[in-house]
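What follows is a set of notes on a single structure, which appears directly below.
The complex appears here without one of its protein chains, the remainder shown in place.
After this line comes subunit A, so read on.
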Amino acid sequence: MSAPARPESLALLERLVTALKAKGLVSEEEIAARQASTDRASPEIGARMVARAWLDPAWRKSMVANGAAAAEQMGVSMAGAPPLGILEDTPTLHHLVVCTLCSCYPRAVLGYPPHWYKSFEYRSRAVREPRAVLAEWGTTIAPGVQLRVIDSTADYRWMVLPLRPAGTEGWDEAQLAALVTRDVLVGVALPRVPMAAAAE
């Protein structure tokens, strides 16, 4: 897992920000505004997008064609954010997202990346032995389902659109969204219907 920030890293950050401000390249207000917008973002946004896609085929189509435009429709400001790509799982294809070079992550719709996503272990192993990584998460890919690892290394950010689980017929958007966790949106987990709900 990632180590906590070292004091010398924080001191370096402080010096960098001071230098950028002195050159007029960035202001305190801009930093605060960006922090506020990232603080507002959370996996609940991505989960609502997925739930809506499960319920509305037309909206699903437009979301897959242009994830950023779909996010804007959900009230997310994508100004200055990288384009958002949607990875559509199928009954024979499961997607898993990693950034082996750093920690590229669809922050606009998922918020801050978790520590494990930035860890050397996840970043190296998710491309080398993705099935072993998924097994450690307790995620079982059904036989016959192919695994596609997206190494997010450049200008897009990627979010997984998983399959709607069985046993959710008649559920509304909020009920469905509750199944879509941050881990599901990265592809390390699958949406799980709680046993009590499935039994109803």
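In this section, a residue touches a chain if its C-beta (ideal position, glycine included) is under 8 Å from a C-beta of that chain, and two chains touch if they have at least 3 such contacts; residues count from 1.
Heads up, the rule we're going with is that contacts and distances are computed from a predicted model.
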{"item": "Hidden subunit of the complex - UniProt protein name among \"Heme exporter protein C\", \"Biopolymer transport protein ExbD\", \"Radical SAM domain protein\" or \"Nitrile hydratase subunit beta\"", "value": "\"Nitrile hydratase subunit beta\""}
{"item": "Hidden-chain contact residue, picked from the options A:46, A:130, A:162 or A:191", "value": "A:130"}
{"item": "Interface residues of subunit A (partner: the chain not displayed)", "value": "83, 85, 100-101, 127-132, 146-156"}
